[in-house]
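Inspection log for the structure reproduced underneath, given as structure tokens.
Showing just some of the chains, left in place.
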Amino acid sequence: MKPIPVAVLGATGSVGQRFISLLDNHPWFTVVALAASDRSVGQKFSDACRWVLNEPMPEYARDMVVVSASPDSVQAKIVFSALHNEIAKDLEPQFAKAGAAVCSNASSYRREEDVPLLLPEVNAEHIQLVKIQRQQRDWSGCILTNPNCTSTGLTVALKALDDSFGVKKVFAVSLQALSGAGYPGVSSLDIIDNVIPNIGGEEEKVEWEPRKMLGKMADSKIQLSDIRFSAHTNRVAVIDGHTVCVSVEFAQRVSPEDAIQVMRSYQAPASARDLPSSPRPAISVREEADRPQPRLDRLTGKGMTTVVGRLRRDPLLDLKFVVLSHNTIRGAAGGSIYNAELLVNENLL
Amino acid sequence: MKPIPVAVLGATGSVGQRFISLLDNHPWFTVVALAASDRSVGQKFSDACRWVLNEPMPEYARDMVVVSASPDSVQAKIVFSALHNEIAKDLEPQFAKAGAAVCSNASSYRREEDVPLLLPEVNAEHIQLVKIQRQQRDWSGCILTNPNCTSTGLTVALKALDDSFGVKKVFAVSLQALSGAGYPGVSSLDIIDNVIPNIGGEEEKVEWEPRKMLGKMADSKIQLSDIRFSAHTNRVAVIDGHTVCVSVEFAQRVSPEDAIQVMRSYQAPASARDLPSSPRPAISVREEADRPQPRLDRLTGKGMTTVVGRLRRDPLLDLKFVVLSHNTIRGAAGGSIYNAELLVNENLL
């Protein structure tokens, strides 16, 4: 296969950096452009970017010259968007119109009826919406979105349970990592020896996005799942990795053992199972009393695996458990890349 | 009033230190003995103790010589117990038998039918159990307990709501401070850039203790409240102050505004309202979007006030909110001292 030229929009931000890191030596994709705001345009990437990841900046990116985030400056079949929502809203359709497949981490188009909100191991078939999208909007390109980082691990875990037992109600309380707020993001004075018990706009996303992803597709439309959610979101002093405490009510009686068994054996749909970024395994279930923990488990399956632990009975609903997912890998850049791979694999590029 | 001689058992530990700090210049009590394990006995307190509080060790304690934790070595009307549970189980009755009022932070006797589990602003009348306890056990002293630190703020907030609206079900997810695990307690390698999603034995306490404290007393017995609880407890990188995310179902429809109003106007029973350690106010309700926060709010009312924020509708139950309480002041040493003051005020010493 000939390498597919790709670009990163919003390359200097923390999610942009994660894209650049994950695309280093990607078997299918070659980064041909790094785009960022006017302030950075024309500079070498290594000068323009304050790198915040643990792993060093990949060599290939250091000397690339940052370009403007417009279809004219960026010649790529796939553009990965780490743009802020307001900017994404304006720019992403321009790229789609110009023929690029936009794999976006922004929330701007997640709720559009013809835009897939995609976790390939959960709802790979939703990618077919791209055809409708192209028809309706007269685009040669398209927009694919990945969900909010907190919804990500939660939805993967619920998918396995919902398929087998039918999920009715979900309580979710998150302890979210700092990288989710971007850079500079959260002030150190706000989080050292502290917790911030609110993240603006996050609870609404967690209460809605899983319903679209767990919805069935019929007549080229997605029927929202009628699972009901209550979410409470918190920021804690963790660099990467969102932890979510979940309580679930099922349509039937379910034992912790059954739930463990179902999650352990859960597999992505065939089309999403063997892609370069496919999580291996899709879900890892830990049986220790105190796992998953973000620092120790966020890199499971190269950061793409959803890690679940503490499966036990809930005195009010049926079961409770803890879900961990790497918020800037599975929950952001890695998720968008996985979406792009599915698009290629389905010959929808 | 003549100063009442008091002692601290387990004086060198982190809760013991908090007792010593809070008893500095107490208007009613004078510390006459600091007791700890054999390793420390005979040493000056300042040599025996690795002090871990932000505020300096009080002068009065520095040169006191640590004594053994036995009724023979400790001559005090009130003994504050910061002992480990297994040791408390054995030693506290010896003190009670010898005539001391034991105000204990240990969990050993919390579930005994004739032992008050006490938050004076919630269930001051339960202190009357002391009379039964003395009769049944033939003690001249007594044992009073304060609840687990996570149950503390939660129960104060629920009390106000339960009185007015009737609480039926409660979801509680905690983000707990490190000081709750004692010293050395949690390894730094376990909590920097991390969350531990479990605290051994804690969830059972949070699901049971509030039911005793919110129970009615009839015929000298406490009828457990039939509120149903589900708890999930986490450890986070915070020094002091437990944050709890709570969702509540009521017996009737309740608006956030009504709940705020009821919590704001909540007062301790008359006998517990004007004691030296009475929280002022009992509950502080914050209306900012991102409060309470442990570092900023844990010292509200000198660490004795329960701080509530983010009152809002819950999509599954009725309301959700956040509760913060200082775990080693209101939730441990300060709570025990408040209990002792109530005992004195009720002429039950």
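Going by the order they are written in, the chains are A and B; count residues from 1 in each one.
Keep in mind that, in the parts below, contacts are C-beta pairs under 8 Å (C-beta built on N, C-alpha and C of every residue); 3 or more make two chains touch, one makes a residue touch a chain.
Since the model is a prediction, treat every value here as computed from it, not as a measurement.
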With 2 chains placed, the number the full structure-file assembly comprises: 4
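One rule holds in what follows: only the chains that are shown with their structure count from here on.
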Rotation angle superposing chain A onto its copy chain B by C-alpha atoms, nearest 5 degrees: 180
Distance from the mean Cα position of chain B to that of chain A, given in whole angstrom: 42
Chain B residues within the chain A interface of the complex: 169, 171, 173, 175, 190, 192-198, 200, 207, 228-230, 232, 234, 236-239, 243, 245, 247, 289-296, 309-310, 314-317, 320, 322
